[in-house]
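All protein chains of the complex are present and in place, except for one that has been dropped.
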Amino acid sequence: MSFFIETLLGGLMTGMLYSLVALGFVLIYKASGVFNFAQGAMVLFAALAMARFAEWIPGWLGIESLFLANLIAIVITVGIMFVVAWLVERLALRHLVNQNEATLLMATLGITYVLDGVGQTLFGSDIYKIDVGMPKDPVIMFEALFQGGVLINKEDFIAAAIAAILVAALTLFFQKTPTGRALRAVADDHQAALSVGIPLDRIWVIVWCVAGITALVAGIIWGSKLGVQFSLSTVALRALPVVILGGLTSVPGAIIGGLIIGVGEKISEVYLGPYVGGGIEIWFAYMLALVFLLFRPQGLFGEKIIDRV
Amino acid sequence: MKQIRKLAIAASLAAALTGGLTVPQAFAQAKEQFFPILVYRTGAYAPNGVPWANGFIDYLKLTNAKGGINGIKLAFEECETGYATDRGVECYERLKGKHGGATAVQPLSTGITFALTEKAPGDKIPVITAGYGRSESQNGAVFGWNFPLIGTYWMGADVLVQHIAKKEGGFDKLKGKKIALVYHDSPYGKEPIALLQERAKMHGFDVQLLPVAHPGVEQKATWLQIRQNKPDYVFLWGWGVMNSTSIKEAQATGYPREKMYGVWWSGAEPDVKDVGEGAKGYNALAMQHGAEPNAKVIKDVLGMVHGKGQGTGPKEEVGQVLYMRGLISAMLQVEGVRKAQERYGKGKHITGEQMRWGLENLNLDQKTLDALGFAGVMRPVQTSCLDHMGSAWARVHTWDGKKWSFSSDWYQGDEKVLRPMVMLASGKYADEKKIKPRTPEDCKK
Amino acid sequence: MSGRKIGDVILDLNNISLSFGGVKALQNISFNVMEHEVRAIIGPNGAGKSSMLNVINGVYHPQEGEIIFRGEHRRDMDTHQAAEQGIARTFQNIALFKGMSVLDNIMTGRNLRMKSNLFMQALWIGPARREELEHRQKVEEIIDFLEIQHIRKTPVGRLPYGLQKRVDLARALAMEPEVLLLDEPMAGMNVEEKQDMCRFILDVNDQFGTTIVLIEHDMGVVMDISDRVVVLDYGKKIGDGVPDEVRANPEVISAYLGASH
Partner (left out) sequence: MLYRENGQFKTSYQADQQIFPIAQDRLGVLLLIAFAFVGVPFLVDEYMFRAILIPFLILSLASLGVNLLVGYCGQITLGAGAFMAVGAYAGYNFLIRVPDMPVLGAILLGGVSAAAVGIVFGVPSLRVRGLYLAVATLAAQFFWDWAFLRIKWFTNDSSSGSVSVANLDVFGVEISSPLSKYLFCLTVLVVLSLAAKNLVRATIGRQWMAIRDMDVAAAVIGIRPMYAKLTAFAVSSFYVGVAGALWGFVHLGSWEPAAFSVDRSFQLLFMVIIGGLGSIMGSFFGAAFIVILPIFLNQILPVFGAIFGVEISTATVSHFEIMIFGSLIVFFLIVEPHGLARLWSTGKEKLRLWPFPH
């Protein structure tokens, strides 16, 4: 039992990271109809920037405090992600309005390459660490409840709390601020949004920037746990089943879908994997999403599509 | 405006199609020996690819600084493969004819090695895979052009088993023990399985196989399984970011790092340095050498190459584990050329075919190694036509939180176990490919 | 209207009800169509006219009711079956295949009659090649009939609206249907184009004896060319009969006045 709980927790933890990446996908898709494959590259880019600035800043500014260095690094990285968002909108997106989905998807893959190249040129290809002071060693808890207790990483809980704060902040942003409401208007109906005078280009910059910030949060959590390296961008591929499970346009879908996929992956690998030689978690997640799609083609929370002729 | 754009596209396309692909080929020069270098300095495996390449090149520079090989200077050129097989093949094709022809090629990727194994015999270019590649290619009778010098994965796995047997107090104590193999899910990671299963049969221990998908950043489930099964030892067959991820996950699931043993590609500074204290106690095979900041050859490199401002990578990394691996790989190739020159003429350019003879007749005794500055770094290497490995010695080193240091004596891979496996597998390969194995007589030619 | 003679009931719809989620698109609608006649469905926007056509050729499946086509009783139609049994259709918002030429668009209308297999098509031999030529001939006849020879090779996306409507009709005609469903064939056309289209519709009806069910907004046109008219409003049938009867129906008058003003 305690092992099952550990697996479940592990799955939820991984799922939470997938949710954050999927959240980036969904935000951008809702606002601009672009399936942003570069989300993974953005996670990497943000994490690399954060890791490197946190490393460089003490030397540049003579700051001793780790907290301060991290804080400044985060601020700089947010700035960088804003610039990335602005450049993407300026140089690519605005010229690609009304193209079909596949073309847009490929364009974001092109952006992925550029980000990978720029990221590695500026920040290097080594493994870097993000040290935000998370506790690393596990503790055993609930020994009274379960035999042997449950192995728990405090780091995971702190990370989950950060993710929850991010989601809450995003919700507030969308519900309470004028910009957030404008974003929702665009998501619901492009034409309508345009007709009431919401500048689409600005909306896009904002939404890419918000996606960049979720990428940064995902990057910090992941990077603090496992280090930052080029391979981090492949996390996008792991998070894809999440968006088809949750629906491309649904924020709750991304969050719940992420958790389902995370847990599904770990449980399948741990309990089914040994019978077939292991390594099944990637395709299992995809198959899970696929089977699900066959019954509900629009995903968990996506809107039903009705053909009109 | 639109017109100009279209014109620009057309022009750039035309240029792409006709222009650059025929980049001027350098002419053959008799007085240089060409070393193509397939590297990966970008992408998922860059952290490990970069120091290897730096060490390799620094040694070539050192050799040139010392006057070359009997007066023949070394020419070399890098080509980025990104660890991708097709790019690797392209690099090989691009470089093999330059500067009078490649001497030998070292792909530093199991995938590229497999592909080049098919091409090398036709081109008559030896493929040196020091410490990687297919284990059965040790049999030079079948794999005429492959040289897994000073280490194959079977030999490495064998040494690891010997080491834990010694720790436990004898092979008989291994009975009932559980060993988990956490491996990169690719031909590279799968290489040791055959040997471990063979040894498991002999001694009655259990092997649990835990594959990790490329690039290895997601290992939660793997380590949950380790936590569940509580194996006595974990062997790690990873590469790139997978290594440090494994160690971090081991820490997060509370698996003792002291019980973890990596292969020699999972035991270098990039794998542990950002884990720091968390990796303390983690062990890995040393492919003879470890981190060797005090070796004479390193002092030479620092003096004659870095000292002159010609160093390839950061000075602090000179002498680290993977740097040394690259450096030794280069040394073996250089010595192959030297040996070939002994037969085909000192100060002469050596062809790929002559190079094969040189590599098959390497005889680096301790005196030679000492003279080259490798005292204490490695043991003698002696190859033959039938044995393309040349040395089956290895030891174990351990990360103490700051540096790697040796923690075991020398072990030798057990011929009695290895030889039959090599013969069986290479025999099967020969059948499939309809290769007629070379006899000792053939070798004399 | 010389050559044609109105025959028996070919299509009979009984108590059809259709809803999407909570929205009732059609409620308990019954009417029939006779062989060779021109039958019009009219009604204000959102009355369920297009849904009605979609039910007839199987795009939508009604929750309740029965469809009797050529004596066969069915709960609903299936698009493929409908096409095979000779029901063709044009669309309100032109559903042409934008990436293809006019000729190819019309050729798709022949697909049910082309029987050669994949390998023959790949090799372009024997039956495949012969078939292609035969059907091309038939398609050229339709092209001549609708007077669109000059745009044969043009991608349909580049055509003006009126011509696209004509190509849409051509594609339906290429199926040599027994029943032709026309969804607002004259919407958005100018007077001249409308006249042409009317002529084509009547010619089709006349020369090929094709039964026609059409939806149209232009009352003048409807009353001129149709034999019988059914009127829908908010998913309900409010009138059915020959044009003059319908015109006099007070419910129809109020629906139209209410809807348009």
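Chains: A, B and C, in written order; residue numbering restarts at 1 for each.
As a convention for this text, contacts are C-beta pairs under 8 Å (C-beta built on N, C-alpha and C of every residue); 3 or more make two chains touch, one makes a residue touch a chain.
Just so it is clear, the model here is predicted, and its values are computed rather than measured.
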Could you run through the displayed chains and say which ones the absent chain touches? A, B, C
For the full complex, which residue in A:79, A:117 or A:148 touches the chain that was left out? A:117
The one of B:32, B:58, B:185 or B:387 in touch with the missing chain is B:185
Touch with the missing chain holds, among A:92, A:152, A:185 or A:200, for A:92
Sole touch to the unshown chain from B:74, B:193 or B:284: residue B:193
Provide the residue numbers of subunit B that touch the chain removed from this figure. 5-6, 9-10, 13, 16-17, 19-23, 39, 41-42, 46, 50, 53, 78-80, 82, 84-86, 89-90, 93-94, 97, 110-111, 114-115, 117-119, 122, 134, 185-188, 190-191, 193-194, 211, 213-214, 425, 432-434
Residues on subunit A that touch the omitted chain in the whole complex? 35, 91-92, 95-96, 99-103, 105-107, 109-118, 120-121, 125, 237, 240-241, 243-244, 248, 276-280, 282-283, 286-287, 289-290, 293-294, 297, 299, 307, 309
For subunit C, the residues touching the chain missing from this view: 57, 59, 79-80, 82-84, 88-89, 91, 95-100, 104, 107-112, 114, 116, 118, 121-124, 128, 131-133, 136-137, 140, 171-172, 175
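One rule holds in what follows: only the chains that are shown with their structure count from here on.
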Based on Cα centres, what is the most central chain? A
Could you tell me the distance, in whole angstrom, between the mean C-alpha positions of subunit B and subunit C? 72
Per the C-alpha means, the centres of subunit A and subunit B lie apart by a whole-Å value of 36
Going by the touch rule set out above, which residues of subunit B reach two or more other chains? none
Two or more other chains touching the same residue: where does that happen in subunit A? none
Which residues, counting only subunit A, touch subunit B once they are in their complex? 3, 6-7, 10-11, 13-14, 120, 125-129, 136-138, 151, 153, 155, 225-227, 229-232, 234-235, 238, 265-266, 269-270, 273-274, 277-279, 281-282
Give every residue of subunit B touching subunit A within the complex, in rising order. 41-44, 46-47, 50, 185, 209-213, 215-218, 220-222, 224-225, 227-228, 240-241, 244-245, 248-249, 251-254, 270, 274-275, 278
